[in-house]
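For reference, the structure discussed in these notes is given below.
Only one protein chain is missing; all other protein chains are in place.
On to chain A.
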């Protein structure tokens, strides 16, 4: 079975009551979600003026990420497609307002009102076409353009995501850039495949001066920081990605067979290894007649 939930079923089906229950009962999931949202909030680099902000939590699920936002004193609006998860959020008494909606249909929000957006492990769902009417490219476009509109000038959006492969990462990034965002990917712990976490940090319009670029840096265990530049690209190339969607390599099938040259080479190889090999004669690798 695949460990990637988005390959199993659409989100509104996958996150049913039993799956949603895990988000209240499993302390491990809760801990991971909390640390991810903590980090996402850090990357948002909100101005340090103690005024609560109005944030958006896309794919808020059971409201675990929203809890982190509430703890930091912010107001938030959460959007999710799974009613079961939202029910859990109600149970957990999430302080933000919850909306049942599909981010691929675009966010129905007024322009320029949201101070920042976070999203924990949600955007990669958009890359799947779960219904015949779904087109991942259009859904990503609808999502990012509507997000760009509703953010205030200079606001940031931070997405924690698990892209399946390079193409998927490219697809997401392209959609974001086309919508007008600037930014890139921040990777925490790039050298550890288990601990590695990817954050897509996007900025909407002009950034105010008081936040320095130094805040956008990935975390490394050895204190070495990785920023979104060349070093990380190299990292990407060396990472092996298992991908069940990749078509199998077709075996080269030549009508005329492998040829005499190939047979001779193989026979030589075998001889050198000391195997018993029939002698080369005029019949070796000869052409057969068509009726054979």
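We adopt the following convention: a contact is a pair of C-beta atoms (placed from the backbone, for glycine too) under 8 Å apart; a residue touches a chain by one contact, two chains touch by 3 or more; residues count from 1.
Everything that follows uses one rule, which is that contacts and distances are computed from a predicted model.
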Which one, "Cytochrome b-c1 complex subunit 2, mitochondrial", "Mediator of RNA polymerase II transcription subunit 18", "AP complex mu/sigma subunit domain-containing protein" or "Multifunctional methyltransferase subunit TRM112-like protein", is the UniProt name for the chain you do not see?
"Multifunctional methyltransferase subunit TRM112-like protein"
With the full complex in mind, choose from A:9, A:99, A:177 or A:277 the residue touching the hidden chain.
A:99
Full-complex contact with the absent chain, from A:20, A:58 or A:77:
A:77
Among A:54, A:129, A:177 or A:263, exactly one should touch the missing chain; which is it?
A:54
Hidden partner sits against chain A at residues 50-52, 54, 75, 77, 81, 83, 86-87, 90, 97-102, 105-110, 112-114, 131, 133, 142, 146, 150
